[in-house]
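For this depiction, one protein chain was excluded, whereas all remaining protein chains were kept in their positions.
A, B and C label the chains in the order they appear, each numbered from 1.
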Amino acid sequence: MRKLDYAGAIREAMAQEMERDPRVFVYGIGVPTWSSIFGTTKGLTEQFGPERCFDTPICEDTMTGFGLGAAIRGLRPIHVHIRVDFMILATNQLLNMVSNYIYSTGGKLKVPLVVRAVVGRGWGQGAQHSKSLFSNFTHIPGLKVIAPTTASDVKGMLTAAIRDDNPVICFEHRWLYWAEEEVPEEPYEVPLGVGRILRPGRDVTVVGLSWMNVEARLAADILYKRGVSVEIVDPRTLAPLDEDLIVESVKRTGRCIVADCDWVESGFSAELAARISEKCFGRLKAPVKRIGFAHTPCPTVRELENEFYPNARTIVRGIEEMLGLEAANLDGEDFFSHERRFRGPF
Amino acid sequence: MRKLDYAGAIREAMAQEMERDPRVFVYGIGVPTWSSIFGTTKGLTEQFGPERCFDTPICEDTMTGFGLGAAIRGLRPIHVHIRVDFMILATNQLLNMVSNYIYSTGGKLKVPLVVRAVVGRGWGQGAQHSKSLFSNFTHIPGLKVIAPTTASDVKGMLTAAIRDDNPVICFEHRWLYWAEEEVPEEPYEVPLGVGRILRPGRDVTVVGLSWMNVEARLAADILYKRGVSVEIVDPRTLAPLDEDLIVESVKRTGRCIVADCDWVESGFSAELAARISEKCFGRLKAPVKRIGFAHTPCPTVRELENEFYPNARTIVRGIEEMLGLEAANLDGEDFFSHERRFRGPF
Amino acid sequence: MTLDPEPLPKTTSIQLFKSLFLARRSEEYIVKHYPENLMRTPMHMSMGQEFVSVGVCAALEGKADVFASYRSHAAFLAQTHDTDLFFSELYGRSSGTGEGKGGSMHLASPGQGHILSSGVVATQIPVAVGAGFANMRLGTGRTAVVFFGDGAADAGVFWESLNVAALYRLPVMFVCEDNGYAVDTPREARQVPASLTEAVKAFVCDSYEDDSGDVESVYRLARGAVEKAHRERRPAFLNVKCCRYLEHVGTGDDWHWGYRDKAAVEREWISRDALLQQRVRLASLQMSESAIVAVEDEIDRAIRASVAKASQAPIPGPERLYAGVFHEKA
Partner (left out) sequence: MTLDPEPLPKTTSIQLFKSLFLARRSEEYIVKHYPENLMRTPMHMSMGQEFVSVGVCAALEGKADVFASYRSHAAFLAQTHDTDLFFSELYGRSSGTGEGKGGSMHLASPGQGHILSSGVVATQIPVAVGAGFANMRLGTGRTAVVFFGDGAADAGVFWESLNVAALYRLPVMFVCEDNGYAVDTPREARQVPASLTEAVKAFVCDSYEDDSGDVESVYRLARGAVEKAHRERRPAFLNVKCCRYLEHVGTGDDWHWGYRDKAAVEREWISRDALLQQRVRLASLQMSESAIVAVEDEIDRAIRASVAKASQAPIPGPERLYAGVFHEKA
């Protein structure tokens, strides 16, 4: 099968759905620019015209209401935010309007609105370009929330989201955009609400969110050499959550680490840890451990950023501690690090 | 000691601090109106003049930035929202600005800003006037979050918040406004970050948030008659959290119910349940149970509202289940219910 | 603003009267029966302001997608004339559009063109712009209309929405029900522009003001405005001065708040009440008192019938709590 990277898979999902359904359109600040949201919207204006792929003024709140209005009156909008930090300006529309429009009409209205929000680490992003905020949206009934990890998942899940008659927020970690994978060429859906075991294992379950699954795989490889078998579960959809898959895995391994790329306190990792602790009560050999950002605003300076962000090393250490293993010398390990790959300016 | 209700205690805390410190001022939509935010701002304009207690245009985002600017340049603003649902319009300022202004200057700036947000049930509030959203703010480093339950606590904690050089969000459940208690007349501080055991007990710990402590007390009274001893812990401050107090209590009782007046999923109850499960691992006789709103937007019609909101009955049933007791007949119980006390229009 | 000198067809005048009367009488019913505590939802009464939405909705002849605020009893009835749905929702019955989940602040009948009312000030405005975009793209021939109070123009989203509507050349009707107050705060204490009608002109829209207090004046204005909006492909802003007779929320009066003077309000507004004016106009059009009374009686009967139906309609069962959070395929 041909290989495609995550950014290309997003582009392809949108292009195919736009082809298939003339009601689908894409918009947002910078969407048709030269840099085209990390390439995910490249060429769509040329292909579908400026009426179906367009830029907007800098007014996220209004443009979210705009998407809602277009969605309930027959179109299928995809609204793109180059940082979730800017989607925060639309919190009012998302929490007070989008999430309860259907309920307030007794389930009769359709709100086929997709909102794409980029998260992730860059080149000294600082406190205003680095948030994730998954839980601020999974907390809200009426919103579906997805965070695909692989290229094939993001194509299928975004396709499913576009076809869904309910609002879906899609979180995309920018470091994933480069991740290549075999991705089917034809359109397909990966159903929302279904998780995936990314790697089977016996000794401990890592429930990874978004980019942290990449770190988890690296950690698993490292630990494999020491005879530790790590299972990685990717919920993929955060709301509604595929609880059973996670609970079954943890019941099998008896140990769980939740690895999030967000703050831990009141984060989605708290929801996962709370559920797993409840549903696996009596089956856990150790308390569920949460890994995530340090509880500080994100600093810009690299040396503190490195402390702020969790990575494969954090996961390895967490598992070692949980299993009572000595901390291995990791100096020889080649940590796959986009801090090194990535250069400025942004 | 003289008795005062919660609304009066808030008013007194603000008035005394305004008296003490000319830099303190109060503002927000409707603050000096006749109905004066449930009476909590009554007479302040008359007492301190319209420069120190004033109304604003309907632009919460701007007025939050305004508060931030006033705070860093030497004043001590108190911004009031008659519903947290309207504070949502200020999410951008709160998350992107207020929370990281201090950190981005290496801890040098002061941001003595207090934001008061009213939560709670009314007369068919519906989806847009009923949220709590505690966790959307406890998730954010750089914000302090409080939710006092009693009149004496709210006076002392609000006083402490006003004197604090950091941003503090104060959640006030409107049903508490009527709760009377002995409240000292002179100004005093109840330190932020310190929880409180509202009722000591042996068999199960209820960690209650805001109004749910009132429901928990009622549940405890009911269960007491059946020989069940309930301990009620009120964290009071949600961030930073007094974890030790809670953990010690649960270690003693071995059982815990977290009772929140917010959605459960990714709510603050998830954070509590995750921490307690971790820190009390091996000491729990049953999984931590979470009680909160149904995971739907809030319906208006009373009959569904009654299903949506948890109350003393929910807590009683939760504890019975946890202790393996049969469900008692509660028909004879006089549930303290503001649905009955409260009348329209709002 | 120039008034069309041609009189309206008599049927139109009657239609406007009916629509005004329907809204007024429905609210009079609410005033009377609210204290029974069976309509357990906050009430933001349209009384006094009905002529704004009645005039505008009539001018659009049903081909409107209406977005409104919590104060939208009149707009809902002007657009849908559906007292069955209206009272069912207020009484919290399964037969309401939101099966009682919405209540007074979230009236909705999308199929009839009243999309959804919203309780957060100004939030409905950008949604109307998006609906206008869909109407344009899909060529529905419908017009997105948004009703909001003068308070909504305090909010940046109003200015953003006007900008976006004009930028995308959408014939969206922005209708400000300018009753001069946000709760008890007068416009001058919230907004510096001396005239909103003038201020919006920078935003490439057609801007109109009406302080006639007359439903026919609003009707004519809206007809002209919507026609021009489509022709020129740009939004229209209608600033219609009006007066809220009752308290901000609730069914009583608010003279005791002291922010406005009862005598002045009576002199300036209530004395030339739009419904009364229209009744007088019908008489001047040779409609007999008994014919007018017949019209009124019919509406009264319809309201009573709707209330009776609503009272007997089932209350949603607990199983409905979790229903409809997401779209339910029919």
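Throughout what follows, a residue touches a chain if its C-beta (ideal position, glycine included) is under 8 Å from a C-beta of that chain, and two chains touch if they have at least 3 such contacts.
In this text the structure is predicted, and so the values were computed from the model without any measurement.
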Which residue of B:Thr149, B:Asn166 or B:Thr253 touches the chain not shown here: B:Asn166
Candidate in contact with the missing chain, chosen from A:Glu12, A:Asp61 or A:Asp203: A:Asp61
Identified contact with the non-displayed chain, of C:Gly156, C:Gly180 or C:Gly252: C:Gly156
Hidden partner chain, touching residue among B:Tyr103, B:Trp178, B:Phe281 or B:Phe335: B:Tyr103
Residue numbers in subunit A that touch the chain omitted from display: 29-30, 33-34, 55-59, 61-62, 85-86, 89, 122-129, 294-297, 299-304, 307-308, 343-346
On subunit B, residues whose C-beta touches the chain left out of the figure: 23, 25, 51, 56-57, 59, 61-75, 77, 92-93, 96-97, 101-111, 141-142, 144, 165-166
Hidden partner chain, residues of subunit C it touches: 154-160, 163, 166-167, 189-194, 198-199, 202-204
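Here is the rule we use: only the chains that are shown with their structure count from here on.
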Closest chain to global C-alpha mean, per-chain Cα centroids: B
Centre distance in Å when subunit A and subunit C are each reduced to the mean of their C-alpha atoms: 42
Distance from the mean Cα position of subunit C to that of subunit B, given in whole angstrom: 36
Numbers and ranges of subunit A residues touching at least 2 other chains: 92, 96, 103-104, 141-142
Multi-partner residues of subunit C (each touching 2 or more other chains): 98-99, 101-102, 106, 118, 120, 156, 325
